[in-house]
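As you look at this complex, bear in mind that one protein chain is not there, while each of the others sits in place.
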Amino acid sequence: MERWVGVAHTGFVLAGVCAFAVSGALQAVQKRMDVVGLASLAVVTALGGGLLRDLLIGAVPPAALTDGWLLVGALLGAAVVFLAHGRVRLPRRPMLVFDAIGLGLFCVEGTIKGLAFGLDPYAAAVVGTLTGVGGGVVRDVLSSEVPSVFRQGSRLYVVPALAGASVTAGLATSMWWSVWASVLVAGSVSAVRIASLRFHWKAIAPRDTPTA
Amino acid sequence: MERWVGVAHTGFVLAGVCAFAVSGALQAVQKRMDVVGLASLAVVTALGGGLLRDLLIGAVPPAALTDGWLLVGALLGAAVVFLAHGRVRLPRRPMLVFDAIGLGLFCVEGTIKGLAFGLDPYAAAVVGTLTGVGGGVVRDVLSSEVPSVFRQGSRLYVVPALAGASVTAGLATSMWWSVWASVLVAGSVSAVRIASLRFHWKAIAPRDTPTA
Partner (left out) sequence: MERWVGVAHTGFVLAGVCAFAVSGALQAVQKRMDVVGLASLAVVTALGGGLLRDLLIGAVPPAALTDGWLLVGALLGAAVVFLAHGRVRLPRRPMLVFDAIGLGLFCVEGTIKGLAFGLDPYAAAVVGTLTGVGGGVVRDVLSSEVPSVFRQGSRLYVVPALAGASVTAGLATSMWWSVWASVLVAGSVSAVRIASLRFHWKAIAPRDTPTA
């Protein structure tokens, strides 16, 4: 059975990496980039969160440079967008679902890697959250945009990631933790993200008053 | 007496971190971010300079992830802005003074940490300057703005930090150095920063000619 867990895990990671890469590549298209920018933005969006995590915890060279199939997955996402753009309309919903799966998975795994490198639980939760959301932030910075996850009106993204990372950081060293617990937490993060898209959940914003 | 030095030091660090966080949170409000963006920008502005320093000198995990009260101070600054915005007007002057105190303190301490990690004095001065000014630069990059400390007409900020860091790098390994010397240097940096606000001191700019 362990083998099936491993296969399922690899499948989910690849789906997440691919979905992140697609979001980077689509942004590149909107910003009128060429194929170089499209591939670069796809790779950076897909691998940027884990890369920031690895730099912060001192895991160098980062997984982005040692696990070659992550790069392959990211380039696959880039290729799909490049070939499909202007020909077929990419289905929006499956991409958002895969993106949510990636968010849940990466924030849980990032937290556990942080703990494994000796971080305190609160710091591991920060690093885990960054693993999930960092790629999208880097994507927006490289597109000269205010990060979408920070904008008023944006649907919940950082909040479920932070909650999932915090639960993971709190439980991962306890006797309660198991593969199934991690699946449950990651799945909950994904579910809250998808629900927030469906039901227009947003984080609160500062009071809306005219500012100078 | 040493105890009082320690208490005073902690107080000044917290005041500086809080003031940096407030500047990040205010920028987030202006950029119409939600509470997630506000808290993120506050934390990154407050801790970003030290974080860049620690990555450059190889002090991982960085202090931002090991000294939890730095994060608490940053979130406190974020909370103040979030609660006050649209209700009470935050007093501008004390914030600028605390920000100047943070600038002086962080550039001196960043330089000393750089030296402790084996950097040459010139490199320690660069890293110390970055400790003081880096958070504000990251704040502006994450807000899709040209860094304010680089703009023509901006009041002196990097210049006093670089001067203070250079003096620290030059003297810190000599017999002249003491706690009081570091207080003097940090205080001078803060004073020059405040004076440049008061008296509109600016760095020179390239000649103003029409460019292509």
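Just so it is clear, A and B label the chains in written order, and each chain counts residues from 1 on its own.
As a convention for this text, a contact is a pair of C-beta atoms (placed from the backbone, for glycine too) under 8 Å apart; a residue touches a chain by one contact, two chains touch by 3 or more.
As the structure is a prediction and not an experimental result, all values here were calculated from the model.
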item	value
Given B:Gly11, B:Gly58 or B:Pro94, the one touching the chain that is not displayed	B:Gly58
Touch with the omitted chain, as defined above, among A:Val7, A:Leu65 or A:Ile204	A:Leu65
Chain not shown, touching residues in subunit B	55-58, 117-120, 122-123, 126-127, 137, 141, 144-147, 149-154, 157-159, 202-209, 211
For subunit A, the residues touching the chain missing from this view	28-38, 40-41, 51, 55, 58, 60-62, 65-66, 68, 71, 81-82, 85-87, 141-144
